[in-house]
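I am attaching a structure below and will ask some questions about it afterwards.
One chain of protein is taken out of this complex; the other chains stay put.
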Amino acid sequence: MVITPVHYIIAPLIAAFAIPLLTKIHKDAARVVPGIVLFYNVIVSFVLMKHIREHGMISEVLAGWQAPWGINLVVTPFTGYLASMVSILGFIIWLYGFRFKRTLKGGEIKFYEILQMMMIAGSIGIIITGDIFNLFVFIEIVGISAFSLTAFYRSRDGAEAGFKYLLIGGFASAFLLLGIIIIYTQTGSLNMAQIAERMPDVPQQMKIIALIFFLVALGIEAEMFPLNGWAPDAYSQAPTPTSATFAAVVSVAGVYALIRVVYTMFDVEGVNNYLMIMGFVSMLIAEIAAISQKNLKRMLAYSSMGQIGLVLIAFGIGSKLAVFGALFLMLNHGVIKSLLFMTGSYFIYNTEDKKIKSLNGIYKKLPFVSFLFGLGALALIGFPPFSGFWSKFYILMSAADEKYIFLIIGILLVTVIELTYYLRVVGRIFFAKEEGEPASHKPSVNAIIAMSSLALFIIVIGVYPDLIMPHIQSAAEALLDKSNYIQQILSLN
Amino acid sequence: MFKKLIVFILIGVIGYMLTVTFSNIPLGENRIGSLDNPETVSAFYLNKSPQDLKVANTITAIVVNFRGFDTLGEVTVLFLAATGLASILYRKEDEEEEENIKHFAHRLNLPSSSLVRTGAKILFPLLLLLGIYVFIHGHLTPGGGFQGGAIIATGFLLMLISYKGFQTNHKVMVWLESLAGLGFVGIGLYGLIAYGSFLQNTGWTGNLNDLISGGLIPLIYIFIGIKVATELTNVLDILLNIKPRKK
Partner (left out) sequence: MTEFQILFEQHKDLITIAVYGTSIALIVIGLYAVLMKKHLIKIVIGLSIMDAGIHLLFVAIGYISGGTAPIFSRGNENAGARMVDPVPQALVLTAIVIGFAITALALSLIIRLYKHHHTANIDQLNSLKW
């Protein structure tokens, strides 16, 4: 059978429906099957990327109805790049959590695995779908899994964070639906390419109101200020692999949806400036809030929001170089933040305390994990030999090209803030003196493999950025070439 | 007070935005356009549903075939909600749980009156039958898998609240739910393998308004009906029976 984009969705669905049965046959099925499925998705990514390099973009029709009529799945260099990134990170996160979940009680593993797998599959769905209502459905799939996983641990705060996330998510879905209604009445279509084609005929006022609804709804998913109140609580209360997924997968999918709507569907002047300003504000506020955090996971969550803010700024600048930098940063953010959450979780696991101050001298107990955390922190700040440097460098370059002096100053200022709070943590880990018993929870083999592969990626890409740059280059071109996207989807099949 | 003001301003702005927008979208206007030369999706669906698919109920054709992928996602949302609910609420052997049951017990164990119980017993099979009728005729008459499934779940809800000891057979439910979901995906895969497009319908579609028509569409709707019924029942069961199950 030829591999097509729909395999990204079918495989996890079959697994999700079958896991309740398979666990009756063998109790480890629930832990192993998602891994197989997520690995299969990685294979699908490679095959599809190879295919689009050779034959151009894929627009797969579903149920046999051609593009504007039926639902279609689109893999362009842009969506293919993001989908590959999400599926690879999803697999690594599964690998990391494979043994970790043994600590959960019996029957829960099945639920956890299904929700976690569907959250990743739904994020891939958000990225590859070419239909606006299908996007809504996938956002809900991700949302429902994310709410449940946030409240997964049986703590009091978990339920509160989950409820808060759910309320805001409910708003998001309501607003998204309103936006879809307005767009549907004006264009008579639900296909993104056709909507984009008909958008010039839509009255300006309708366009703007619909865009506001979309921006609010998708801004919630993309953690844009002031709609990101849920993020710190959800990140800090969810199980660690889930927090890593929020940072590496869900927020990437949210930013994708926002960018797809703003860049491709709408043609309103001035949204770019709005994105830039909101990105700037959310970056600044999140990073300042991160300084005062006492809880490690909350600090990472705020830092995550700051990074997303930087991504939005770069998309707001909108030049080719800036989009390139933004896509590079999304990849770096996914990789580095997952690494930080994974290593941070081992600290929490060992100290049994989420507070930063209990990390004193943990280097002696967990040298390898501490080393990886330090590496991730340096890469995130943007020190030269690591991959994080390049993305920040390109974004700064693009801002310089467009002569946004205040942006450059702001980004550098934020880098200093990041430096402050990450080095504070790293300093505690490596240099603070603390007597204590040796580590009780050494990282297991699979977690070491997962964390090392992420660290390896950070170093290799940092030294040879040319390995990945052509892909990002073509992804950026594919995103900016709107007329090509419309034309290809409406004629190709 | 300050919060109140912000909330009122927010509500006012949203209400104003909606009013302005929808005052420019006249009610009852024909936005579909010509059916023979379709420009909008609705025109295309209204054109193709009776002609190509031979499905009398256009909405069923849209839900199951034209936009069947959405429906698969929607069934998944329900499935995930049931899973999430179970992971949030359902814990075996838990001491705190026991305490809570004592807390709720006096309310949970009140028997319902014999009138309710007898009525429920009579209505239950009828509701089941009605639900099955609705999803089998989904492609001909209003209704379909979701509606039929919801009716069946109402029947179970009636039993759950009138008989305190009533428990659904958990094993059967799990099997039905999984097999119905796999059946839906399986039919989709059949389309992918046989015709090259996920969820594509067969070439054979029968005659408009026959019970056996529309190719695979009625079959998919039956699977959806079973899946929705079991999932909704599961959700209700979990929400009503907070007490730990008997092992």
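Note that the chains take the letters A and B in the order they are written out, and that residue 1 is the start of every chain.
The working rule: a contact is a pair of C-beta atoms (placed from the backbone, for glycine too) under 8 Å apart; a residue touches a chain by one contact, two chains touch by 3 or more.
Nothing here was measured: the structure is a model prediction, and the numbers come from that model.
Student: Looking at the whole complex, which visible chains does the left-out chain touch?
Tutor: Hidden chain contacts in the full assembly come out as A, B.
Student: Pick from B:Leu78, B:Ala120, B:Leu182 or B:Ile222: which residue touches the chain that isn't shown?
Tutor: B:Leu78
Student: Among A:Val137, A:Met278, A:Leu378 or A:Ile461, which one touches the chain that has been omitted from the display?
Tutor: Looking across A:Val137, A:Met278, A:Leu378 or A:Ile461, the contact with the absent chain belongs to A:Val137.
Student: What chain B residues would touch the chain not displayed?
Tutor: 4, 7, 10-11, 14-15, 18-19, 22-23, 25-32, 35, 41-42, 45-47, 49-50, 56-59, 62-63, 67, 70-71, 74, 77-78, 80-81, 84-85, 88-89, 96, 100, 140-142, 146, 208-209, 228, 235, 238-239, 242
Student: Residues on chain A that touch the omitted chain in the whole complex?
Tutor: Looking at chain A, the ones touching the missing chain are residues 133, 136-137, 140, 143-144, 147-148, 151, 156-157, 159-164, 166-167, 169-171, 173-174, 177-178, 180-181, 184-185, 190, 229, 233.
Convention: only the chains that are shown with their structure count from here on.
Student: Mind pulling up the chain A residues that touch chain B in the complex?
Tutor: Interface residues on the chain A side: 1, 4, 6, 10, 13-14, 16-18, 20-21, 24, 60-65, 68-71, 105-108, 111-112, 114-115, 118, 125, 133-134, 137-138, 140-141, 144-145, 147-149, 151-152, 154, 159, 162, 178, 182, 185, 188-191, 203, 205-206, 209-210, 212.
Student: Which part of chain B faces chain A closely enough to touch in the complex?
Tutor: 17-18, 20-21, 24-25, 31-33, 39-42, 44-45, 48, 65-70, 72-74, 76-77, 79-81, 83-88, 90-92, 174-175, 177-179, 181-182, 185, 188-189, 191-193, 195, 197-201
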